[in-house]
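One structure follows; several queries about it will come next.
A single protein chain has been removed from this complex, and every other one stays in its place.
Let's turn to chain A:
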Amino acid sequence: MNLTLKIWRQANANDKGKMVDYPISNISPDMSFLEMLDVLNNELIEKGESPVSFDHDCREGICGSCSLYINGEAHGPDRLITTCQLHMRTFKDGETITIEPWRASAFPVIKDLVVDRTAFDRIQHAGGFISVNTSGNTIDANTIPVNKQDADDAFSAATCIGCGACVASCKNSSAMLFVGAKVSQFALLPQGKVEATERVLNMVKQMDEEGFGNCTNTGACEVECPKGISLENIARMNREYLSASLKG
C-alpha cells in the first residue's frame, strides 16, 4: 500500500505545532497501525529526521497507552479496538490518513502525538479505590454474595482501560464515561459501597477541576470506546452523585 500520512508534529509542550505530510510506500495491509508508524519512524531516523513520538506499550489492546485520533475518530474507524489493534487493511491504497493527538485542554500535548493523561490519574487518586485492610486478615471476596447482574455490570465497567478515547471523541472533551465507569465499578459491589458517597463527590470534583467539559449525551464516547463502556455508567454516576449530594 502507498499512503500519505498527515501527522501532527509538535516539538514540545510550548511549540505551536503543525500538520506535516509524509508519503509512505510498501506498507503491508496486514501491518498494525503502530507497525506502520514504526516503519515511518525507521525511515525518518535513516534520513536523520526526528521520529514521530506516540504512546504505545502492550500492543494487544489492554494497556490503554496508544491514543491516536485517526481520520477524525479516536483509535481510527473500526469499533471496539485500540489503535494497536487497527490494521492497515482498514484503509485504501493511495489514501491520505490524518493522525492527530487527543485534543482536550485537560490532556495537553507533550510531544507530537503524545498527550499528558495524568488528569485521569488524579481523578483515580481522588477516590477510584477501596480502602481495604490488607494486613493479612482480608476476607476472601468470593465469600461475599453479589447479585449476578451487579457483578457483570461492575466487571464491564472495570474493563475501562483509561485510554481517554471518550474525552477525545466527545465534542465537549468530557471525561464522564471514564469517571462513570470507575464510579460504577465500585458502587455496584458491596466492598465499594462503604465509601460510595465520598468517592463520587471527590472524583467528580477532581474531574471538574481538571477542566474536562460537560456531558451532553451525544453518545460519541460509547461508540468510540475500545471496551464498549456503556452510557449506563454515566447515568449511574449521575444518580450516585445526586444521591451523595443530598446526603451531605
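As a convention for this text, contacts are C-beta pairs under 8 Å (C-beta built on N, C-alpha and C of every residue); 3 or more make two chains touch, one makes a residue touch a chain; residues count from 1.
Everything that follows uses one rule, which is that contacts and distances are computed from a predicted model.
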{"item": "Per UniProt record, name of the chain withheld from view [\"Sn-glycerol-3-phosphate ABC transporter ATP-binding protein UgpC\", \"Dipeptide transport system permease protein\", \"Response regulator\" or \"Succinate dehydrogenase / fumarate reductase cytochrome b subunit\"]", "value": "\"Succinate dehydrogenase / fumarate reductase cytochrome b subunit\""}
{"item": "Of A:N71, A:T90, A:T118 or A:Q191, the residue in touch with the unshown chain", "value": "A:N71"}
{"item": "Residue, one of A:S65, A:S156 or A:S174, that touches the chain absent here", "value": "A:S174"}
{"item": "Missing-chain contacts mapped onto chain A", "value": "6, 8, 19, 69, 71-73, 77, 98, 100, 103-106, 169, 171-174, 176, 204-205, 207-208, 211-220, 223-224, 231-232, 234-239, 241-242, 245-246, 248"}
